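A protein chain is absent from this complex, but the other protein chains hold their places.
Moving on to chain A:
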Amino acid sequence: MNVHLLAIDWFFVIEKILLISAVLAVSLVIAMYSTWGERKVAAWIQDRRGPNRAGPFGLLQPLADGGKLFFKEEIIPATANKFLFVLGPSMAMLTACLTSAVIPWGDVLNIGGKDISLQIADVNIGVLWIMAVVGMGVYGIMIGGWASNNKFSLMAACRGASQVISYELPMGLSLIALFMLSGSLSLKDIVEQQREGLWYVVLQPIGFLIFLICAFAECNRTPFDLPEAENELNGGYHLEYSSMKLGFYLFAEYINMFISSALMATLYFGGYSFPYMDSLGLSPNLVTILGICALFLKTFAFIFFFMWVRWTLPRFRYDQLMKLGWKVLIPLALLNMLITGAVVLYRQG
C-alpha cells in the first residue's frame, strides 16, 4: 500500500481527540456531581441535610452510588428482546454525549504559537446538529421501553416519544426567531455576536422562555417527567432495568441536563463571553480561561435552576402537557417568529 494513502494531519487528529476526551470527561464528571448536587439542593429546599456520610459534605457519594450500581445483580427479563434491551441504555448515553461536539467551550487558546479552538467542530449547522441529536435521543427511551416487554414500560416509552416530538416543534420555532437575528447557525458566530452586542436573552425574551420550557420537556425533567412518573407507571420506561443499565439511563438524563444548560448559556446568555472581557487588558489566553469559567458559571446556574424547579413544582398531567405544547407554546413561538421577522425586516428598511 502507498504511504500517502492516509494523508491525515496527525496534529489535527491528536488535538481533536484530546479535546473530545476532555469534553467527555468533563461532562461525565459534571453529570456525576449533578446527582450529588441534586440531592443537596433537594435537601436544602426541604430543610434537610442531604448526603453527608461519604467523605466531606458527602462528596464521595456519587462514587459510592456508581460502585453500588456496578456491583448490583444484572437482571435481563426472560421475555425481553436481549439485544434491544442492551441497545436502549447505550443509545441514551450515546445521544447524550453527541451534542457536546458543537458547543464552543471557550475562545482560542494559544499554546506554543499554535491557536487551538476550544470547540470540537465549528460547523455551519451547529444548532441544527443539536436538534437532530435531540430528535434521536428518543430512541433510547423507546427501544428500552419496548424491549422490556412490560406494559408500563411501553406506555412510558410512548409518552416519552410523543412528548419529545411535541416539544421539539416549539423549540425549533423559537430557534428560528433567534437565527433571524443572528443570521448564522454556527454557535461560535452566535457567541461572537453576543460578545460585541447584547445577549440574545434581551432581544428574544419570549424565545428564551419557550426554549427553556422545551429544554425541561426534552430532558424529561419535572414538571415534564411523565415518562418516569413513578406513581402511575411503577418507574416508567426503565422499570425492568437494574444495575449499570439503569445507571446509564439516569446518568444520560444528567448529561442531557448539563448539555442543555450549556446550550442555553451559549445561545441566550453570551456563552463564554462576559461583560468587559475585551477591555480588561489581560493576555488573550487568560481571557480565554476566564471565558471558560464564565460559561461554566452560567451552566451551573442553569443546572441549579433545573433542580430548583424539580423540587418546587408538581408534575403535569399528560393531557395538560400536550395542551401546553400544542395549544400554547407552538402558537406563541409562531407569533414570536412573526414579530421578530417583521422587526428585522423593518430595521433593514
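Convention: a residue touches a chain if its C-beta (ideal position, glycine included) is under 8 Å from a C-beta of that chain, and two chains touch if they have at least 3 such contacts; residues count from 1.
Following the convention adopted for this analysis, contacts and distances are computed from a predicted model.
Of the names listed as "Aldehyde dehydrogenase", "Probable membrane transporter protein", "Deoxyribose-phosphate aldolase" or "NADH-quinone oxidoreductase subunit J", the one that matches the UniProt record for the absent chain is "NADH-quinone oxidoreductase subunit J". Within the set A:85, A:105 or A:129, the residue that contacts the chain not displayed is A:129.
When you scan A:157, A:201 or A:233 for touch with the missing chain, the hit is A:157. Those residues of chain A that touch the chain absent from the view are 1-2, 4-8, 81, 84, 123-125, 128-129, 131-132, 134-136, 138-139, 142-143, 145-146, 154, 157-158, 161-162, 165, 168, 185.
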